[in-house]
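For this depiction, one protein chain was excluded, whereas all remaining protein chains were kept in their positions.
Showing chain A:
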Amino acid sequence: MSASAVHSLWTTAADPIDKIGAPKIEYGQLSPTLIVIGAAVVGVLVEAFVPRKFRYYVQLFLSVVALAAAFAAVVGLAARGFGTTKAQIAAMGAIAVDGPALFLQGTILLAGLVAIFTFAERRLDPLAHGNRVDSFVAQAGAVPGSEGEQAATKAGFTTTEVFPLALFAIGGMLVFPAANDLLTLFIALEVFSLPLYLLCALARRKRLMSQEAAVKYFLLGAFASAFTLFGIALLYGYAGSVSYATIADVVEGNVSTVDPALAETMGNDALLLIGVAMVVMGLLFKVGAVPFHMWTPDVYQGAPTPVTGFMAAATKVAAFGALLRLLYVVLPGLRWDWRPVMWGIAIITMLGGAIVAITQTDIKRLLAYSSIAHAGFILAGVIATTPDGVSSVLFYLAAYSFVTIGAFAVVTLVRDAGGEATHLSKWAGLGRRSPLVAAVFAVFLLAFAGIPLTSGFTGKFAVFKAAAEGGAGALVVVGVLSSAIAAFFYIRVIVLMFFSEPKADGPTVAVPSPLTMTAIGVGVAVTLVLGVAPQYFLDLAGQAGVFVR
């Protein structure tokens, strides 16, 4: 047998390879994401090459410039009509450039910018060996309380890696609500989750708690994303594609010529229903809806407070964006199946978050349960399945994110010898001791509670109105009821701050640098502007409320 005959048993002669066409990428339309990811990569290089004492300034400058430039790019795209008339699908079908995507990307970028200011705050902690320090650990690899940690603190190390990590997370979040196929959705989910797991582990004080929070967040987050991935596999099996438009066509039965290889799976509703349930479960985990909320209080409490604020605001915006797109673009044909389930989840989320929050004694845990209740309110808008529902959710997310970052920024100011004084009993009489900080925090709490003339009221009103018009009247009743329950514990904190005697060994309020002041100031300004004169922003969200398909 000749050599070539033997060879042909194992291989076939290679046909001349056709040239694979290069994909067409609309770089201009993807510029916000590309700017942020590019800056994050440069940030990694800065860590490698810039001397340690300049890194903080270089990283801060780079992050702020990148986020501002990306926001300008989003505004530019919206001004050129990509949010309305020219909405389209870019990057060979992977990413949608449309109203909801641009609106949420703008929100994430602004919230990220404000959060970066709180990351960079260096005047709250007392000087460590003559060096100004931020909320992040000197050297993450050093064991807490060890000599290595002391040496790192003495040498004035700081973890400036938090800036590129935050930029990577923001980059993933920008893609997440714009993802137009399930693979992009999954990759974006991981790209923004992995940096967040790390950021959680980097607190300067209470490091054991911080590491514990990171482990919990990581294990549960990875568990949830494995479920998402299996759901994606089942949907791929059902429709033969991961593209949103194709799956939607198959769900609605609009496929004209069925490939015989696909005919069997396309008729299999079990694949569709189980797949959808698993993907939606992964997204509900990220928004922190009951019964997938168990990670929220522990992670919010253990993570460094600036990271908590960032996570609470931006993750929620991104995850709700992705959930909206999935339900409204892929699954409108299935809404009689998913609406009852989402009804149930919205009701237990609103009530569960509000009721459990009453029993909390730690301010960060309290805000965590409050964020769970807010996830329930936003879900009520998602269930509306009308254009009004989309725009009300967009508005709510924008209003909520700035209040959250502001509130957590105030939490970083109230300190005692052990760092932040987060136990509620320590907050007693804060209004007597530092009226301004207490008043600002009261504004945020009133916005969370949805009192008129704050952004919280406008957002809640928009969401409940959309839900009522979308035929979810009972949901609105439950929503108002749980708002009343939630108002109880917000008001209780206000009463505690203003109408009880300060303790002798109570905490002090640190005077922050302009960075944190800006974050808090932006929070207050947005809260009041969206509460008093919301019309412009409601119109903006209204125009942005149509998904491209």
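We take it that a contact is a pair of C-beta atoms (placed from the backbone, for glycine too) under 8 Å apart; a residue touches a chain by one contact, two chains touch by 3 or more; residues count from 1.
What we mean here is this: contacts and distances are computed from a predicted model.
Q: When one chain of this assembly is omitted, its UniProt record names it as which of these: "MoaD/ThiS family protein", "NADH-quinone oxidoreductase subunit K", "Acyl-CoA dehydrogenase" or "Rhamnose ABC transporter membrane protein"?
A: Spelling it out: the chain absent from the display is recorded in UniProt as "NADH-quinone oxidoreductase subunit K".
Q: For a quick check of understanding: of A:77, A:214, A:290 or A:366, which residue touches the chain that isn't displayed?
A: Candidates A:77, A:214, A:290 or A:366; residue touching the omitted chain: A:214.
Q: Quick one: which of A:45, A:92, A:127 or A:143 touches the chain that's been left out?
A: A:143
Q: Identify the residue among A:178, A:203, A:242 or A:463 that touches the chain left out of the display.
A: From the options A:178, A:203, A:242 or A:463, the contact with the absent chain belongs to A:242.
Q: Which of these touches the unseen chain: A:134, A:249 or A:298?
A: That would be A:298, which touches the missing chain.
Q: Could you please point out the chain A residues that touch the chain left off the display?
A: 140-141, 143-145, 183, 186-187, 190, 194, 197-198, 201, 207-209, 211-216, 218-219, 222-223, 226-227, 229-230, 232-234, 236-237, 240-242, 259, 261-262, 265, 297-298, 301-302
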